[in-house]
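What follows is a short report on a single structure.
Yeah, one chain of the complex is gone here, protein chain that is, but the others are all in their spots.
Each chain gets a letter, A and B, in the order it is written, and its residues are counted from 1.
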Amino acid sequence: MNGHRMTGLERREARAAYGFLAPALFLFVVFVAIPVVAAVLLSFTRYDIFHRPVWIGFDNYRNLMRDEVFHQSLVNTAFYAACTIIPGMTLSLALALILNAKLRGITFYRAAYYLPVVTSLVAVAMIWMWMLQPTSGLINQGLANFWEPFVRWLGGALNTVSFGLIGDTLMKYQAPQPSWLGTPTGIISVGRYPLSLTLQAIVMVALWAGLGWNMVIFLAGLQGIPTHLYESAMLDGAGPWQRFLNITWPLLKPTTFFIFVTAVIGASQVFGTVYVMTNGGPNNTTTTIVHQIFQNAFAFLKMGYASAMAFVLFLIVFAVSMFNWIFLRGESDYGL
Amino acid sequence: MPCLALAVLLAGCGRKSTVQSIDLWIVDWNVDTRDLLNNTILPDFEKKHGVKVRVQYLDWGHLDEKLTISFAGGVQPDVFQVGAEYVGSMAYRGQAMMLDEFMKDWPQHKDFIPAAWDTVCTGGHVYGVPYLSAPRVLVYRKDLMQSAGLPVPPRTWDEWVTSGLKLRKLNARGNVVRTGINLSSGANWSTFITFLWQNGGELLTPDERRAAFNSQEGVEALTFLCDLYNKHKVCPREGIPSAAANVPLFAGGQTAQEIINQFAIKNVIKYAKEFTVDDVGVAPAPYSKRPVVTVWTDWLAISSGTKKKELAWELVKHLTRPDNLIKYNETQYFLPPLRSARNSDYVRNTPFMTEYFDLMDKYGMSLPPIPEWFEIRAGLRNAVDQAVYGAKTPKQSLDDYAKQVDELIAQRERTL
Partner (left out) sequence: MKKLKTALFYVILTLGALTMIIPFLWMVLTSLKPQNEIFTSTLSLKTILPSVWRWRNYADAMAAAPFGRYFLNTAIIAVGGTALTLTISSMAAYAFARLRFPGRNALFITILATMMVPAQVTMIPSFIILRHMPLFGGNDILGNGGHGWLNNYLGLLVPGAAGAFGIFMLRQFFQGLPRDLEDAARIDGATESTIFWRIILPLSKPALAALGTFGFTSRWNDFMGPLLIMSDDSMKTLQIGLQVFQSQYTTQWDLLMAGTVLVTIPVIAVFLMGQRYFVSGIALTGVKG
C-alpha cells in the first residue's frame, strides 16, 4: 500500500477493521507479544531467575550446536512430527468425510472418536501407561491371551492341509511381550540416535488422542461447502472420488492449511504425554524439544538457554509453515 | 453476553483479609498427612501466634515449575518443603535463607542425624531443617537365602553376585519370574553413586571444582554395575515389570533383594502374599571397601525474600518439633531424622524402623551440595546408561562426562 493514498471507502474499511481488531490486539500485545519479545531477548543472556540476566550474545546458540541431548530431542521430535502430522491429518479427513453423513447413530460415532480429546491429558497418559504395562497391561495381555492362541490355532489348521513346516512353526508361536515404555532401542536409528520402541509407542498414543480434534475441525470446514455444487456434479455424472478431488479438496484448502500449521505447531511442541509417561526416557529416546526446554528452564534454571532452544524451534516451525504456504497456495480463490 | 462478562469481572475482584498470613508449601503428603496438618498441627500454630497458615499441597512433578515461576514473580511462599537434592542450587541462588543466626538458640539442631543434617548445609551455613528421611539399605529375603545355603546377608560384591544368580527363578517359558537382585533401571545413576562411594570414590574433587567420578574407583564401580547387568545378568536391563501396579517388585515376591528405602517394608506388610515381614532382613548394601547407606531427606526452607522471617522460623520450629515431626513422619512411613526419635513409639514399634535408623546413623551419606546438581544428575544418568547399554565403555563414558562437568562448573565462575 506504499505510495497510495487511501480513498474514503478504503479509510472507512480500515477504521472498521481497527475497531474489530482492537480488543484482540490489546490483549495480544500485553499477554503474548511482550512475553515473546522478553523470551527472545533472554535467549541472548545467562539467566537463572535469582541473578540478574547477563548478556552473553550468541553463546547459548553456540552451545546448542554441541548439545547432544538437544540434538537427540530434535531427532525425536522430527520423527514424532513425521509420524503424526500427515497420517493423522489423512485419517482425520477420512473420518470427517465419513461422519459427515446424516445416518442413524452417527452421533455416537462422532462422540466416540472425540472422546480421547475430551479426556484430560493426564487421564489419557495414565490410561495408556496401564494399557502398555508389560505384564498386566491390556495390549500385552491381548497379545498373549488372544493373538498367540489364534496364531497357534492357525498353525494347527495349516498343518492339516500343508506339509506342516509352516504350521509347526506357527504352533510354537510366542507372542512378544515388549516393555513398551521401557525400551531404549529400536529397529531404526538416525545417526547414533535410536528411534526406540518407546518413542513409537508414544507416537501411537498421540495419533489415537489427536484424531478427534482434527476430525471436528474438518467437519466444521466441510459445512462451508455449498451442497448444490455436489448436486450439479452428480448430475454431470461425477463419481465420489472425482467429487472429492474437484470440489471438496480445493474448497477445503483454507481448513487444511489451518490444520497443517496447527498440527506442525502441536507436534513440534509435544510435551505433556512425554512428561507423564516416560519423562524423556529411557536413555533420552523420548525427550522432545519442549521437554528439554522445560528441564533447562525449571530444573536446571537456565532460562536463557531454554529461550534459545525455543527460538530455534520457532525458526524451524516458521520455515516449515511458510514453505507450506508458498508452495501449496494453489489456485483456489480462497487464498491462504 | 455482556452481562456474563460483567458478572465474571465482578466475581474476580480479590478478597482482602486482615489477619496476617503465612504461606506454606508441602510436597510429600497423602490424605492422612493433609488431615494431620490441617486438623492438628497447623491450627495449633495458628492459635498460638494468632495468624493464618495458607498451606498448598503440591506434587513433585510440578514443584519446580511452580516454585521457579513464583519466585520469579515475587510471590514465593514463606516456608516450603523441598527434596534432598536442592540445597546446592538454593544456597547458590540465595533462594533459601541462611538460618545460622537461629541455631544458637535452638539446641535441637544438634540432635539431627548427621547424614540428614548434611542435606541442609553447604559452604559452612545452614539453609533449612531436615523433615523426612528415607535411607536406602539392602532389603533381602532371609528365607530364600537360608534355604539356598547362602551367607545371610551377602557382604561383598562377589557374594552379592553369587546370591543374585542363585536366587533367580525362571518360569516354564524361560522368562524371569523372580530376579535375584533388583536394580531399578530408571535409577542406575543412584546405584552407581552408591557403588562409587562404597569403593572409596567421590563425585567431585574436595574443592568441588572438578569431577572425580572418573577416577579408578569410579571406573571400577561403573564396571561392576555394567557387569551385574551384562556379564552376570542378574537383572534385565529394562527391569522386570511388576505383576500388578501398586505392588512393588519386592513385596510381590518378584525379586529377592533390593537396595531400597523403608517403604519396601511398608509395602511388604501391605501387599506381600508369599511371605511375611519376618522373612525379611535389612543390612548395608554389599560393598567393596566400606559400607554406604545413601540418605534422601526432605527438608523445610524459608525463602530469602520473605517479609515474615521470625514468624517463618517459628513455623519451621513448630513443624519440626519432635512430637510433631514424629507424628508427621508416621503418616507416611518416613524416618524422623532426629536421634532422640529412636526411642519413640513409632520407631520402636514399626518393623525394621530401628534397623534403618541405626544404619542411617552409622553409615549414612547424602549427596554433596552442588549448585548445578540437577543438570549434572541428568548428564550422569545419561553417561551411566550409555555404559550399561554398551554404547561406550565405562571409562570412556565417565571420562567424557567428567570433561563436561568440569566445563559446567567453570561456567559458574563466569556468571558472578
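Following the convention adopted for this analysis, contacts are C-beta pairs under 8 Å (C-beta built on N, C-alpha and C of every residue); 3 or more make two chains touch, one makes a residue touch a chain.
Note that the structure is a prediction, hence the values are computed from the model and not measured.
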Which residue of A:190, A:217, A:233 or A:247 touches the chain not shown here: A:217
Touching residues on chain B - with respect to the absent chain: 1, 4-5, 8-9, 11-14, 16, 23, 28-31, 34, 54, 56-60, 62, 65-66, 68-70, 72-75, 243-247, 263, 332
Residues of chain A (touch criterion as defined above) contacting the omitted chain: 1, 10, 13-14, 16-21, 23-28, 30-36, 38-39, 42, 49, 95, 98, 100, 102, 107-124, 127-128, 130-131, 133, 135-136, 138, 141-142, 145, 208, 211-213, 216-217, 219-221, 223-228, 251, 254-255, 257-258, 261-262, 265, 268-269, 271, 289-290, 293-294, 297-298, 303, 306-307, 310-311, 313-314, 317-318, 321, 334-336
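Note that only the chains that are shown with their structure count from here on.
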Between chain A and chain B, centroid-to-centroid distance (C-alpha), Å: 36
For the chain B and chain A complex, residues of the former touching the latter: 61, 64-65, 68-69, 71-72, 89, 93-95, 173, 185-186, 238-239, 241-245, 372, 374-375, 378, 382, 385-386, 389, 391, 415-416
Contact footprint of chain B on chain A as seen in their complex: 46, 48-51, 54, 69, 130, 133-136, 174, 179, 182-185, 192, 275-276, 281-284, 294-295, 297-302
